[in-house]
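Before any comments, here is the structure.
A single protein chain has been removed from this complex, and every other one stays in its place.
Order as written gives the chain letters A, B and C; numbering starts at 1 within each chain.
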Amino acid sequence: MTIRVGVIGTGNIGTSHARDLATRVAGSTVTVLYDFDAARSGALAAEIGAIAVPTYEELITSDLVDAVLIASPDQFHAEQALACLAAGKPTLCEKPLAPVEADAKAVLDAEVALGRRLIMMGFMRRFDPGYLELKGQFGPDGIGDPLIVRNSHRNEIAPYGLDSALSLTNAAIHEIDINRWLVDDEYEWVQVLTGRSGPLTPAGEHDPLFVLMQTTSGTIIEIEMFVQSQLGYEVTCHVTGGLGVSEMGDGSFVTTARARHRGHGLPAQWLGRFQEAYRLQLQGWITALATDEPMPGASVWDGYVGTIVANRAGQALRSGERVPITLPPRPALYA
Amino acid sequence: MTIRVGVIGTGNIGTSHARDLATRVAGSTVTVLYDFDAARSGALAAEIGAIAVPTYEELITSDLVDAVLIASPDQFHAEQALACLAAGKPTLCEKPLAPVEADAKAVLDAEVALGRRLIMMGFMRRFDPGYLELKGQFGPDGIGDPLIVRNSHRNEIAPYGLDSALSLTNAAIHEIDINRWLVDDEYEWVQVLTGRSGPLTPAGEHDPLFVLMQTTSGTIIEIEMFVQSQLGYEVTCHVTGGLGVSEMGDGSFVTTARARHRGHGLPAQWLGRFQEAYRLQLQGWITALATDEPMPGASVWDGYVGTIVANRAGQALRSGERVPITLPPRPALYA
Amino acid sequence: MTIRVGVIGTGNIGTSHARDLATRVAGSTVTVLYDFDAARSGALAAEIGAIAVPTYEELITSDLVDAVLIASPDQFHAEQALACLAAGKPTLCEKPLAPVEADAKAVLDAEVALGRRLIMMGFMRRFDPGYLELKGQFGPDGIGDPLIVRNSHRNEIAPYGLDSALSLTNAAIHEIDINRWLVDDEYEWVQVLTGRSGPLTPAGEHDPLFVLMQTTSGTIIEIEMFVQSQLGYEVTCHVTGGLGVSEMGDGSFVTTARARHRGHGLPAQWLGRFQEAYRLQLQGWITALATDEPMPGASVWDGYVGTIVANRAGQALRSGERVPITLPPRPALYA
Partner (left out) sequence: MTIRVGVIGTGNIGTSHARDLATRVAGSTVTVLYDFDAARSGALAAEIGAIAVPTYEELITSDLVDAVLIASPDQFHAEQALACLAAGKPTLCEKPLAPVEADAKAVLDAEVALGRRLIMMGFMRRFDPGYLELKGQFGPDGIGDPLIVRNSHRNEIAPYGLDSALSLTNAAIHEIDINRWLVDDEYEWVQVLTGRSGPLTPAGEHDPLFVLMQTTSGTIIEIEMFVQSQLGYEVTCHVTGGLGVSEMGDGSFVTTARARHRGHGLPAQWLGRFQEAYRLQLQGWITALATDEPMPGASVWDGYVGTIVANRAGQALRSGERVPITLPPRPALYA
């Protein structure tokens, strides 16, 4: 059985997803596309043998669409997710669930009201071989329980200019999610330290940001978020456990010595590091739909928590103070 | 368009391929299976929704089969490949093309007579991200032209006992192929040095073997082939070029420090290293078939050369001498 | 000209220093030893051709002693340093200058009153090839200015039991000093986070400690101090600069693959990592004395600042709050 997917949003990431679904994922086909730029969706439709439609509503309710992938700009995720719930279509929604907490909450409430999980959040790092290998080191035969987790997230440049708040809600939100998943725990507070900034940082902004969090069981989580690092794209994660230490590098295969230097190249941007994670996420989603298994990725609850924590981090950035994180009770649907 | 594949041979590797085609490769389905052990093919057929047939001939000629994957024991590859050619079905044939040169030659002659390439050889390392990254370092902006290539190929144990000749034809044949591909050149001679063997080596056998070859342009190729290394499964490749040096490791993501030791684990066997290469090979094959593009992998010519060189290496092992390698002219079909 | 050194304290580190001075440092000899345990100093004296005396005062004022090395228990450092100043003998004083700030201040005042620098502090990491290579990466051709520094300091076990306050004043004081030296800046505040502890941590103690500091120019300094890490002895330092990132590992030469594992061993304790730094520190001290050059290591001012900061960190550990660090004006002698 082939899952026919409709893709909302055909920018960089939506196009990447649509091509993966059409050519690199078993059991899926892309049938319908929507983008606010009809020329863009039309061109992609021609390339992969889909049709383009003029509204996302039409896509969601189309008889040609078994499942929906939302890859539109962040501010539209929630309303489109609600429409998918209303149509009863399984959905993979790019992160974040919503920039605004109330919007995220509305999706959560709607899914809880529906009584079954239809939406999977696109926190693709949960499918990354690096993070999976890292989490596999935990436990009594490995490094024990995680006590301190130190993350680095570096972009070469911020393509649309630097906005420190956006560094948290758009970029560090990946660490906010993946660390919850790694240590299987919720955050209690967040603090954001600023200090000396890199040479490309405009006045009034801060880069890198140093985000500090602690979970209910006391694990300390730290994120260096550096969006104009200039060095290339790099994500690292270093876990101190009760019995040992594990760190995730970039999985490079090749070392080269040349011109008095020995090492390896770094990618320019995130697809160079996470393309395989995206593919595995899509494959996991499609396989689950085809076999009627629970979807394997992050849930709407995870998306909602991500939005809450990212917003608390934003408060913490503005105030300079430690900001407590209080979550509503987790609905039974996400137990 | 979905390519319906029939799989001949449902042992370890055939099963792995069938599952990949059924669940991890876009555009393919597995429709028919054959194995000399009907219970084994039957069980897998039930698992993946295929049918099992009692002869490979029936599979090859089945209307349900668009393309054939040959994963039977080595000695049957040639006759089955000939049957696929006769049936005009595109085929992916596991290495080697044949243990015996005359058998490999028969397949080559038949494909040349047919006048078009229907068979792709399963030298999956050509699809491995590690080898691709390594080859990507060659050239004037990298390490220049390859001058010396040093390979290591280590198995933890030889599951069915150690047979030095088999180490060449069954295991080192991977290096024989991938080094030709890496340096894009043919071999002129081969020599096999033996010396001190590992502690598990039975009397009369040699392990490791030290294979030395040189290509027509003078590149020196060396293979350490160690099938009872005890250390785990490991494949490395180190290239000295005119401007620098590149070496391929195992692409491990995670380093762990524990119990006075810092490092990472090694897999027990080859799937732990090359599973992704197998998947990418299958995807490349299926995509080529679906889009009517040339098949992207090794050709029958490559398979034939592999058999010749492995057999010369066997002679060199027995004689201790340098054995020249003379290839017939390359047919125009493989230009 | 040979510098004749008297060594106060012949425990582990004093013995190591005395042997280095006697057999691995150019231009020095050890002539006189003192230890509260006369048998211990006597045995070492016999080994290296020195004499043992019954009081440290006798050692300091001996005509056989050109220079003094203080390696006694921490609480005696200050009074012995004062005696060296009174005797006008150049001195290498093991860290810390004193556990108690007033005692450290007394030494500072005495040296300032003397008007010349006679005491060098034994912060040996300033001579470590690893830290020197790390600092050499700073600047416009390297990683730019340091913005965030993340340190790990792990002992396998705490030999005399775990005391969290002592982890700061005895162990993390090394990071307190070396980070000031690395970034060439003073601290403004310190905070100590505690959370989930390792399995060997007794009730009421915390291990690891997570020390957070910031310097006057805004550089963020973080220390993971883990004295019962069980993994071996390991010190790492990771610097995020405005143009790149550098991290210091352990300088291991050899990688071994064995038993499904690839990596290298870690030392059991600190001499396995820093023996060469100790030797280079002693050589630098002796060469400076022999050539009448300024002593190359940490000063009494550095020692005094170390004691202040370590004590503020202790306060921060008790209070859980961020504690400001106010230093007195730096005397002109240490400009």
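Here is the rule we use: a contact is a pair of C-beta atoms (placed from the backbone, for glycine too) under 8 Å apart; a residue touches a chain by one contact, two chains touch by 3 or more.
Here the structure is a predicted model, which is why all the values come from computation and not from measurement.
*Asks:* May I ask which residue of B:G198, B:G251, B:P267 or B:P296 touches the chain that does not appear here?
*Replies:* Here the residue in touch with the unshown chain is B:G198.
*Asks:* So one chain is hidden, and I want to know which residue out of B:I148, B:A259, B:A288 or B:L327 touches that hidden chain in the complete assembly.
*Replies:* B:I148
*Asks:* Of the listed residues A:G265, A:P296 or A:P331, which contacts the missing chain in the full complex?
*Replies:* Going through A:G265, A:P296 or A:P331 one by one, A:G265 is the residue touching the chain not shown.
*Asks:* Where the complex has a chain not shown, which of C:V25, C:V68 or C:L317 is the residue touching it?
*Replies:* C:V25
*Asks:* Sort through A:M213, A:L231 or A:V323 and give me the one touching the missing partner chain.
*Replies:* The single option touching the absent chain is A:L231.
*Asks:* Please give every residue of subunit A in contact with the chain that is not shown.
*Replies:* 156, 230-232, 234, 250, 252, 255, 257-268
*Asks:* For subunit C, which residues reach the chain that was dropped from this view?
*Replies:* Here the touching residues of subunit C are 2, 22-28, 129-130, 133-134, 137, 142-143, 243-259, 283, 287.
*Asks:* Tell me, which residues in subunit B touch the chain that this view leaves out?
*Replies:* Answer for subunit B: residues 144-148, 150, 152, 154, 193-199, 208, 210, 212, 214, 217-220, 222, 224, 226, 229-231, 234, 240, 242-245 touch the chain left out.
Following the convention adopted for this analysis, only the chains that are shown with their structure count from here on.
*Asks:* Go ahead and align subunit A to its copy subunit B using Cα positions, then give the rotation in degrees, nearest 5.
*Replies:* Superposing the C-alpha atoms of subunit A on subunit B needs a rotation of 180 degrees.
*Asks:* From the Cα centroids, identify the chain that ends up most central relative to all protein Cα atoms.
*Replies:* A
*Asks:* Taking each chain's centre as the mean position of its Cα atoms, how many Å separate subunit A from subunit B?
*Replies:* 37
*Asks:* For subunit B and subunit C, let me know how many angstrom lie between their CA-based centres, rounded off.
*Replies:* Measuring from centre to centre gives 56 Å for this pair.
*Asks:* Note the residues in subunit C that touch 2 or more other chains, in rising order.
*Replies:* In subunit C, 230-231, 234 touch at least two other chains.
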